[in-house]
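The other protein chains are all here in position, but one chain of the complex has been omitted.
After this line comes chain A, so read on.
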Amino acid sequence: MTAAVFFGCAFIAFGPAFSLFIFTIAKDPLRVIILIAGKANEGLAAISEEESSPISVREMAYVAGLGFGIMSGAFSMINTLSDSLGPGTVGMFGDSQYYFITSALMTLALTLLHTFWGVVFFDGCERKRWWVIVAVLCLHLVVSGLSLLNPLYVGSVPPVYVIMLLMAVWAFFSSGGSLHNLSLLWTCRKSNAETSS
């Protein structure tokens, strides 16, 4: 569908993952390694000189989750992206012409979902809350199952986004966030604004 669609879909699918990578991962080479290699912590601990682990559980969870998300997104989207470069669009055989956009939106949701699931899953393991693990697994299956509703995109994309928002809230809370912190942020900004004005 030409270069405009190619770049549009690429930005939609990988924009958030890219910005997360730039601002939270790229600064710390350790995180880059975990992103790519997953469970390399024991090896890293063996070669580091400090006693304690160089990376915390939460960071590990977040980075691993993001890594899985990027991998999953790449595998599901790259093929479609390369076909979007050609002059034609989907639809000849009755498929929807919004195929590329919805694929990109699904990939975006899945990438973020993997990140959130990673955080929640690790937290559940840490605190030995087994129902959390079961819930994450079930949600993973539900989201994958929703894609079977395609090409009825109204049935698959909005529910997945709803689940993603719910997971975002859950991950926020399980990684140390709280409403109190949010209000702190708000007043901080407000007071900053007051003092500067």
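Assume a contact is a pair of C-beta atoms (placed from the backbone, for glycine too) under 8 Å apart; a residue touches a chain by one contact, two chains touch by 3 or more; residues count from 1.
Just so we're on the same page, contacts and distances are computed from a predicted model.
Chemist: UniProt protein name for the omitted subunit, picking from "ADP-ribosyl cyclase/cyclic ADP-ribose hydrolase 1", "Mediator of RNA polymerase II transcription subunit 20", "AP-3 complex subunit delta" or "Nicastrin"?
Modeler: Missing chain, UniProt protein name: "Nicastrin".
Chemist: Can you say which of A:Phe68, A:Phe100 or A:Trp170 touches the chain missing from this structure?
Modeler: A:Phe100
Chemist: Just the residue numbers, please: which parts of chain A touch the chain that's not shown?
Modeler: 1-2, 4-5, 7-12, 15-16, 18-20, 22-24, 41, 52-53, 55-58, 60, 79-80, 83, 86-93, 95, 97, 99-101, 104, 108, 126, 172, 175-178, 181-182, 184-185, 188
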